[in-house]
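Here the complex is missing one protein chain, while the rest keep their positions.
After this line comes chain A, so read on.
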Amino acid sequence: MSELVPEPRPKPAVPMKPVSINSNLLGYIGIDTIIEQMRKKTMKTGFDFNIMVVGQSGLGKSTLVNTLFKSQVSRKASSWNREEKIPKTVEIKAIGHVIEEGGVKMKLTVIDTPGFGDQINNENCWEPIEKYINEQYEKFLKEEVNIARKKRIPDTRVHCCLYFISPTGHSLRPLDLEFMKHLSKVVNIIPVIAKADTMTLEEKSEFKQRVRKELEVNGIEFYPQKEFDEDLEDKTENDKIRQESMPFAVVGSDKEYQVNGKRVLGRKTPWGIIEVENLNHCEFALLRDFVIRTHLQDLKEVTHNIHYETYRAKRLNDNGGLPPVSVDTEESHDSNP
């Protein structure tokens, strides 16, 4: 008898590893156009970005935000005759604008906190701010938990909080430490040294070193947080920013002056013109690139995936499971740190 052809071995139950095919061999498929498709979608829908500014009055918060987004997005007195007095308690004022650039629409909301750190007794003046941030998480949670969910849940959560440090040249103030300790676990904090044109280069670098050390000693994680670096590439890039550039020493301005034939944003003094976008003068350009050009999406993602999830988990634990429709209306914030 002839030999039986051996039966073909049965195929294993485990799915095979996808074989990566070099598409060049077979012709162009066009998968990489997904990037373009996403881009078109984003352009049509636009996106939300919410930025909060915190710091004592007079540190140039509103001017800086206006400079960042190159428009009058933050309400500020154009002259010194600000009629409003310093509020007795911290107020939260959110103003929204739609800015468009290159076909992309951004709904920008600037959240101002007048009255922070201005009183004689500033105990617990960060509480209204913490409350506001948690309220936005709560709003989002409610929407998420609905049966009939909206297609796009409006996102009012604070994606980024710029904390303005006064350029004393010595070190952080006790209030700065207290604020950042309480809020770095709840929102992305980016510390910024305000009105940095009062410090010489040596003073600046010494001050930054001291601030970084103090933040480290007190266990304050500012954005970009070390624990959320996704891969090695991120880590090296962020490490460099964390250890050398931050906190950014900035100068803001909404006035233009003529320098070397160009019109630049700056401040004109009898001893020279400080150019806001000149890296030899201040680090505004670094801050702008960081917040807007490179890490904008990451700020939103960390807010959504980490801070919001932390809040949500706490809420779930409190209520022992999320009810399907009627979310508890009594906003209990006792679980907050």
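The definition used in the following text is that contacts are C-beta pairs under 8 Å (C-beta built on N, C-alpha and C of every residue); 3 or more make two chains touch, one makes a residue touch a chain; residues count from 1.
We take it that contacts and distances are computed from a predicted model.
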Out of "Endoplasmic reticulum membrane protein complex subunit 7", "Septin", "Exosome complex component RRP4" or "AP-2 complex subunit alpha", the chain not pictured bears the UniProt name "Septin"
Contact with the hidden chain, among A:195, A:208, A:288 or A:315, goes to A:195
Contacting the left-out chain: of A:172, A:265 or A:291, that is A:172
Of A:32, A:101, A:123 or A:233, the residue that touches the missing chain is A:123
The one residue from A:208, A:267 or A:307 touching the chain left out of view is A:267
Chain A positions in touch with the non-displayed chain are 56-60, 79-82, 86, 118-123, 166-178, 194-195, 197-198, 200-201, 214, 217-218, 267-275, 280-281
